[in-house]
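All protein chains but one are shown in place.
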Amino acid sequence: MENATLIVLLALLQYIWFTVCVGLARGKYNVDAPACDGDENFARVFRVQQNTMEQLIVFIPASYAFAWYLSPLWVLATGVAFILGRFLYSAEYTRDPKTRTPGMGLTLATNAVLLVGAFYGLAKAMFF
Amino acid sequence: MENATLIVLLALLQYIWFTVCVGLARGKYNVDAPACDGDENFARVFRVQQNTMEQLIVFIPASYAFAWYLSPLWVLATGVAFILGRFLYSAEYTRDPKTRTPGMGLTLATNAVLLVGAFYGLAKAMFF
Partner (left out) sequence: MENATLIVLLALLQYIWFTVCVGLARGKYNVDAPACDGDENFARVFRVQQNTMEQLIVFIPASYAFAWYLSPLWVLATGVAFILGRFLYSAEYTRDPKTRTPGMGLTLATNAVLLVGAFYGLAKAMFF
C-alpha cells in the first residue's frame, strides 16, 4: 500500500497548505474567529479548504480500497489527478467562484473512478 | 475486511449523492458560491451533507476497527443501520429540521455501538 499512502500523504500536505491559507486570510481580511464569513475574499479561501475536506473524506478511504482491490499502480494516476484538480479548483475559486467547474469536475471524476474501481475490485474479491 | 470496505464504499456513495444535492440546491434556490446560507431550504440540504461528513469521520475508522478487532460480520448490520439512518435524517431534515431526531439518533447509536465494540475488541487483543 506504499503508493496509496504516498498519494494520501501528499493530498494531506496540500490540505494543510489550504488550512494555513485560511489562517492567513483571517489576518488579511480581518475576519476574527469564530466568524467564517463577512468578507467575500475570506469566504472563498475558507470554502476551498472546506470543500477539499469534503472531498478528502471520499478520496482517502477510496484510494486505499482501490489500491488494495484493484490496482496499486493506477492509484498513483488518480492521486495526481486529484491533487492537480484541487490546485486548479483553488486558483479558480479564489479568482472567481463561477469559474470553479473544471477543478471541481476533475475532483469529482477522480473520486468517481476510485469508487467504481474499488467496487469492481471488491466484487471480484468477494464473489469470484 | 471485505465487509467493512463494502459498507464504507456504500456510505461514501450515499454521501456523494448528498453532495450532488447541495450542488443542485445552489441552482434551485439561487445560492451562489461561496455563500452557504441565505435560503432556509438550501441550508437544510447543505446541513444534511455537512452533518453526514461529521458522522463519516467517526463511522469509517470505527467500522474498520470494529470489523478487525470484534466482528467482520456484524459490521454489515451497523453499516446498514448507518445508511438507513442517514436517508431518514435527510428526509426528516429537508421536510422540517425539528423532526430530525430519529435519524440523528440512529446515526449516533450506530457510531456508539461501533466505538464501544471496537474498544472492547481492541482491549481483548491488547491485554488478554
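Think of it as A and B in the order they're written, each chain with its own count starting at 1.
In this text, contacts are C-beta pairs under 8 Å (C-beta built on N, C-alpha and C of every residue); 3 or more make two chains touch, one makes a residue touch a chain.
Given the structure is predicted, the values throughout are model-derived calculations rather than measurements.
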Spell out, residue by residue, where the missing chain touches chain B. 37, 40, 43-44, 46-47, 53-54, 57-58, 61-62, 65, 68-69, 93, 97-98, 100, 108, 111-112, 115, 118-119, 122, 125-126
Contact footprint on chain A, counting only the chain that is left out: 2, 5-6, 8-9, 12-13, 15-16, 19, 32-36, 49, 53, 56-57, 60
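Here is the rule we use: only the chains that are shown with their structure count from here on.
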Chain A and chain B: spacing of chain centres that average the CA atoms, whole Å: 19
